[in-house]
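Notes for the one structure printed next.
Note that one protein chain of the assembly has been removed; the remaining protein chains are unaltered in position.
Letters are used for the chains, namely A, B and C, taken in the order the chains are written, and counting of residues starts over at 1 for each.
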Amino acid sequence: MIQTQNFKDIVDQYKVIFFDSFGVIKNYQGLVPGMNKTFEYLEEQNKKYYIVTNDASRSPIQLADGFHKIGLPTIKYNNIISSGMLAKEYLDLKVHDGIVAYLGTPNSAHYIETSGLHTLPVSDINDNNIDQVNALVLLDDEGFDWYNDLNKVVNLLRRRNIPTIVANTDLAYPLSTTDVAIAIGGIADMIENIVGKKFIRFGKPDSQTFMFAYDLVREKMPVNKKDILMVGDTLQTDILGGNKFGLDTVLVFTGNTLPKDAETRIASTGIVPTYICDDAVVDIYPAYFHFQSK
Amino acid sequence: MIQTQNFKDIVDQYKVIFFDSFGVIKNYQGLVPGMNKTFEYLEEQNKKYYIVTNDASRSPIQLADGFHKIGLPTIKYNNIISSGMLAKEYLDLKVHDGIVAYLGTPNSAHYIETSGLHTLPVSDINDNNIDQVNALVLLDDEGFDWYNDLNKVVNLLRRRNIPTIVANTDLAYPLSTTDVAIAIGGIADMIENIVGKKFIRFGKPDSQTFMFAYDLVREKMPVNKKDILMVGDTLQTDILGGNKFGLDTVLVFTGNTLPKDAETRIASTGIVPTYICDDAVVDIYPAYFHFQSK
Amino acid sequence: MIQTQNFKDIVDQYKVIFFDSFGVIKNYQGLVPGMNKTFEYLEEQNKKYYIVTNDASRSPIQLADGFHKIGLPTIKYNNIISSGMLAKEYLDLKVHDGIVAYLGTPNSAHYIETSGLHTLPVSDINDNNIDQVNALVLLDDEGFDWYNDLNKVVNLLRRRNIPTIVANTDLAYPLSTTDVAIAIGGIADMIENIVGKKFIRFGKPDSQTFMFAYDLVREKMPVNKKDILMVGDTLQTDILGGNKFGLDTVLVFTGNTLPKDAETRIASTGIVPTYICDDAVVDIYPAYFHFQSK
Partner (left out) sequence: MIQTQNFKDIVDQYKVIFFDSFGVIKNYQGLVPGMNKTFEYLEEQNKKYYIVTNDASRSPIQLADGFHKIGLPTIKYNNIISSGMLAKEYLDLKVHDGIVAYLGTPNSAHYIETSGLHTLPVSDINDNNIDQVNALVLLDDEGFDWYNDLNKVVNLLRRRNIPTIVANTDLAYPLSTTDVAIAIGGIADMIENIVGKKFIRFGKPDSQTFMFAYDLVREKMPVNKKDILMVGDTLQTDILGGNKFGLDTVLVFTGNTLPKDAETRIASTGIVPTYICDDAVVDIYPAYFHFQSK
């Protein structure tokens, strides 16, 4: 079994911490036990932190609300970078008028609405409005009828030569200890393969996600990449992306990667984290104050 | 524009003809005009022929019925080789008991039922019977709820280490001159990618399909590969598969490949048919007997 | 650790045995210890056997010579099916004149020479003869200058719209317990990716290889797929291919798959052998006659 390090010792070496959300801060059961202590410590130490997530199903404000409900009151909407924000920035910069068709819930679509653009669920595209569709955004795996709307998307992309934006590149997400659900990223791969066109993907491990967070933090304080630590549970997204962007990285065992598989997975993928920790919990009391070790 | 040859001149050089079905014999509107003359000619000349199709949604008997209804009374069920027959052979040989779960219509499943095996739609798999599931077969894109049952398939394959058989490798199929529908082969690619396992695929261009037909014809007459002609409308399945199996091949323009695109597609894929014809119609009257050329 | 079965008990249930060569019968050090006993037993019991190999670098006669030299005198050239034989059959059936350019040793090329066809190493292709080149065959990773000739192949395929045949689909092959070498199949994938054309591949797991052997055995005796056992060391080629063709399969631990990895690899690939054995050695004396267990 791989030897892990104490998370607090690592955190103390950096000025800014980027956290993945699912599998690090929370999981399908709610808060990862002890993570409240981590955010208290960060506030106390006046360290900056950002949640960098591939969840495009909700706006940062809604995501922040979710954190408040599980006992993390200090995480504000402007501490959150989601791949949905990159999709929104793309639309702002590159699509100037017409309809943006989407797959997802109304909630996810509400967030990407920008002045001048009209969002419409794929189910509402018809012969009268198809020529005004200037972009397609894949936001969430829920909120639409898979059979009808995925077939409709294939035919939309055969008729209209428009950019397709994928706001979450994950193939699947966990529902419980045993079950997963197909994510919109997995569906996007299928559609891209069938229509033979290149989609525009936002989300880790792509560097644009990290750059967005990096730009935000530099607005507030002078910092460089050596001062930033990326914490994640998934080698292929959090650790690969963090490494490539030039950040030091911590792999934690509270999500996708189990302690027993870590060594094999690191060797077989070639994705090597800077550090490995059991979890991202900062325990400010020395180990001899409590009985059980983590 | 590419120069085409007369189909009858080519057919006359071979003893056995393999035809793709959709895009060659019929299309979404019914019979490809004139194809009845082709089959009359083949019967008259006592040439053997087989329909080699990736359609696993119906049994050969039902497929033959379909041909009879559009005016091709001579095509018998035993002239038809479908990728569903290969899936059935696989189950007969390799799965000896338990449940075969499937995605598709009851019609498609009825056909693969074999003695000792119980077929069950994926929607009926539950905690009580999941341990008896010994194979999964992907048959058709219809007959199930995509959202619920595709997610269920992903979790079934995470729990049970069983072979998954894909009985139709096509990504999509045409519904009209403009629209297509996602085929079960496209869905299979997505699931395989998400669960990270190797599925067993039957259908053109794989040689096992051609071998099945070749074995059948050799039971009836001595023949070798030089005597057989494969006729198809799709470079990636019919022509690639026929070429690789060692057959001479004809590309026709009544389906997936348009005359204006043929040259570019052949050059860009490197898949070169032996011959190119406008259609697979045998016109036994010389051209000066009728006014319009094809 | 996975529980293994006795190879002899399994062999006794089948009439015909197909063996992979490298990793089952021999390895980089020569004969896999005890395999001579297996072939003695098969001769004695009058069971048919075939060596089904992806090695296209030598003719069956040369491959048989190699077996004789390591102490297997009964393996004849007509017991050997190599992917090179399928490449040769393809050329016989589909390429009628002109030059066949190749990458490989003169030895590998000598074998594919057929009446009417002239083989030429890629290095000898020039502006005067390029228009006569009607096929390209990738045979072996040795016998040519990689830098010059791989670049030449890319430009040949940009100028000439010809079939490219890959006679060995393996990506790499073992040189010692620690080292491997890049095989021509790995090089073929790179070239195909760069030129964007579809190559024609022969070799396991493709069913055409198994069909070739199946046809040969049926010429000698009435047999069906249930009577044949495929023995191999590699899940992705031997076991996947055998399973798909409808044969029962044995995974052995004398080559690519180590006992400690078997369970994980089977679970993660979904490729499940019918049986698992330590090796393919038939030990006719009961275990208490010798001191060491295998």
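By definition in this document, contacts are C-beta pairs under 8 Å (C-beta built on N, C-alpha and C of every residue); 3 or more make two chains touch, one makes a residue touch a chain.
Everything numeric here is computed off the predicted structure, so don't read it as measured data.
The undisplayed chain touches these shown chains across the complete complex, A, C. Within the whole complex, the absent chain has one touching residue among A:Ile61, A:Met211 or A:Ile284, and that is A:Met211. Of the listed residues C:Ile2, C:Ile61, C:Ala181 or C:Ala267, the one in contact with the hidden chain in the full complex is C:Ala181. The residue from A:Lys76, A:Lys94, A:His110 or A:Lys260 that touches the chain not shown here is A:Lys94. The residue from C:Ile2, C:Ile61 or C:Ala172 that touches the chain not shown here is C:Ala172. What chain C contributes to its contact with the hidden chain is residues 145-147, 150-151, 154-155, 158-159, 171-172, 178-182, 186-187, 189-190, 193-194. By the touch criterion stated above, the residues of chain A touching the omitted chain are 89-90, 93-94, 157, 161-164, 195-200, 206-208, 211, 225-226, 236, 240, 243-248, 266-272.
Operating definition for what follows: only the chains that are shown with their structure count from here on.
Farthest chain from chain A (centres taken as the mean of C-alpha atoms): C. Distance from the chain A centre to the chain C centre is 45 Å, each centre being the mean of its Cα atoms. Chain A and chain B, compared by their mean Cα positions, are separated by 41 Å. One inter-chain figure worth recording: chain B and chain C are separated by 29 Å, centre to centre, where each centre is the mean of the chain's CA atoms.
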